[in-house]
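What follows is a single structure, and I will ask about it in a moment.
Note that this complex is displayed minus one protein chain, with the remaining chains in position.
Take a look at subunit A:
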Amino acid sequence: MRLIVHNMLTCNIKGVINKFPLRIEAEKVIKKEVDFNPDFLRHMLAKIEWKALVDGARSMGYTELPVHAPALESDEPFLRKFHHALLELNLEEGSLVCQESGRKFPVEKGVPNMLLHEDEV
């Protein structure tokens, strides 16, 4: 699971209000190189919830992201860091934790399992 997906994931347990973002408990992180595409990154900047990305990257061991996204989006050094955090960090094993309920969604072999139990629906 990469942070581009994590930035979208919510806990849908009935009654939970604070469903996003999920806290990452990382057990195994691997880095996989991805082609740098500035246009795509700029497109993503509008969608990304920045604090969730920064916190998520930190949980995966990457602390280079600025606390705020800079106003000048075309700044390449920034885009490189954004690229690395968004697309090159892979959570292979770990959990995504709902901040309100504490429920842990497992991530195994890079795949999150977000299915709810019957009593959570």
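Convention: a residue touches a chain if its C-beta (ideal position, glycine included) is under 8 Å from a C-beta of that chain, and two chains touch if they have at least 3 such contacts; residues count from 1.
What we mean here is this: contacts and distances are computed from a predicted model.
Its UniProt record calls the unshown chain "Methyltransferase type 11 domain-containing protein", which is the correct pick from "Methyltransferase type 11 domain-containing protein", "3-isopropylmalate dehydratase", "Sodium/hydrogen exchanger" or "Collectrin".
Even with one chain removed from view, subunit A keeps its contact list with that chain: residues 1-2, 4-5, 7-12, 14, 19-20, 37, 39-40, 43-44, 47, 49, 109-116, 118, 121.
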